[in-house]
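Note that this complex is displayed minus one protein chain, with the remaining chains in position.
After this line comes subunit A, so read on.
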Amino acid sequence: MTTPSRRRLMRDFKKLQEDPPAGVSGAPTQDNILTWEAIIFGPQETPFEDGTFKLSLEFTEEYPNKPPTVKFISRMFHPNVYADGSICLDILQNRWSPTYDVAAILTSIQSLLDEPNPNSPANSLAAQLYQENRREYEKRVYQIVEQSWMNFGENEGDMEPKEGEEQGAGDEPAAPSGSN
């Protein structure tokens, strides 16, 4: 079944493969072109350097007229990222334009990492440390950079996330509820 949004997503995917922007990659999941997984590498010479952060992108049939829902799957410590991984970024809300594509979204999030907007904090601790105690902030960031390598060993070098990995990520939240 092809609809305008699916056609457009195929083009976005093709563009991402033919002309990949530095430090980001993404692909639709095998069974649903409306659900994507992506990886953003922490930009060099920033506290996020060497981090490999996984994200999910959920599109609707209204794409590109409406933005997708983008979330970090990897743990993140950043003034504009909520505890559940949701991102507070203007182009994903009121500044959205249908001319943005997946590559533009991913590169925008990548540059957000080192250019947070402490005025609209989604994580108040991160915002406070960023402004008042940069050293401690960078320490916390380094912790999540190290964590981002954890579930990555078996897939190293393989840019496209596999199903098994998604499963692995899905298991994590289930563990504490089992101990109850």
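List of remarks:
Definition applied: contacts are C-beta pairs under 8 Å (C-beta built on N, C-alpha and C of every residue); 3 or more make two chains touch, one makes a residue touch a chain; residues count from 1.
Everything below uses one rule, namely that contacts and distances are computed from a predicted model.
Between the listed names "Translation initiation factor eIF2B subunit beta", "Proteasome subunit alpha type", "RAB GTPase" or "RBR-type E3 ubiquitin transferase", the UniProt record for the complex's undisplayed chain reads "RBR-type E3 ubiquitin transferase".
Residue in contact with the omitted chain (choice from A:Q17, A:Q30 or A:S97): A:S97.
Residues touching the missing chain, restricted to subunit A, are 4, 7-8, 11, 64-66, 91, 94-95, 97-100, 104 (touch as defined at the top).
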